[in-house]
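Notes for the one structure printed next.
The complex is shown incomplete by one protein chain, all other protein chains being positioned as in the whole.
Let's turn to subunit A:
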């Protein structure tokens, strides 16, 4: 049978891709940055930027392997953005970050063992992580507002309930959007100046940071956000060892791939802006920087990827390969999934489906929000109502929006 493997390192596809993007070898589970021969240097760089050596990490992971202390943490780290954790809220106001053991991380439900360690090492990042996860959840709910599964959440620490237990497209999207949220929010916090521990240069933390910064400036914060997120989100999948080619390993590979796709979405959607400042302001000297897009744009991009996600499976060699060789290989920007989505039409709490009964649908739409598709052919009820809404708004800088109130009579359709 013709079988194509998902290739690593990923074909970059465009020359704009920053070289610090990870190239990973899933079969060995090792991080390899491009180019491969400079691993030690990057190791050091990595260490400084997230205050933890990759090298140390590998040792740490090996220790975990040896101890076979497989994480038993239930739920997901996304929980930090869902549940309200007073310690995170308080940190935002106080801005006092004490490195060392502190109660900030202990109460955070959903973090795996490695994530807990990372949390303690970089406590000041946690509000940003929480904000990012929160943005991810909100974006998921916005993107899926018209779909059968509407990104509904539950209050038990798993955030999305049993849905995440299935290796479906939806899980892929959730992982990607949450990772994207963290990249976005950490990068933003760095640029804000409030997250003061963002790394500086690619060569890691030099002995004399101030001198290094005067010599050659600092790297981009987007890179920092990417690398931090990579460490924080991916560590979950790396602290457990699986039998090669097993289902669990496939699931882990899928999560890693989708996390990466989410992180890259932020970079992919960011815009490059340049300024000429040479002699007399000419372009003999030009400086460029990355400008973040709105998170909505990133969400839309990921939804596109969700619709075009590729079904993969794990082969005996412990690599992902595509199910149907007729499809093109997914790149690092694409989402992959292992299993088909369950039927979200009917209420089935064991798979986390709330069913579409009672959902508002659009009678005239042919898309997913159309009554036909959303109600799964069960039909709909129609109710006449009058709604008042704001219209013809004018925004007055800074702080208020002047709107008229419009009254409309509408029919509201709800699924049976």
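Going forward, contacts are C-beta pairs under 8 Å (C-beta built on N, C-alpha and C of every residue); 3 or more make two chains touch, one makes a residue touch a chain; residues count from 1.
Following the convention adopted for this analysis, contacts and distances are computed from a predicted model.
Asker: UniProt names the one chain left off this complex as which of "AP complex subunit sigma", "Protein wntless", "tRNA (guanine-N(7)-)-methyltransferase" or "General transcription and DNA repair factor IIH subunit TFB5"?
Answerer: "Protein wntless"
Asker: In the complete assembly, which of A:154, A:218, A:346 or A:412 touches the absent chain?
Answerer: Result: among the candidates, A:218 touches the missing chain.
Asker: For a quick check of understanding: of A:190, A:335, A:354 or A:373, which residue touches the chain that isn't displayed?
Answerer: Touching the chain that is not displayed is residue A:190.
Asker: Quick one: which of A:81, A:116 or A:199 touches the chain that's been left out?
Answerer: Once the missing chain is taken into account, the touching residue is A:199.
Asker: Need a quick check: the contact residues on subunit A for the chain that isn't drawn.
Answerer: Per the touch rule, subunit A residues meeting the hidden chain are 15-20, 34-35, 38, 48, 188, 190-194, 196-200, 202, 205, 209-210, 213-218, 220-221, 223, 271-275, 277, 279-281, 283-291, 293-294, 296-297, 300, 390-401, 403.
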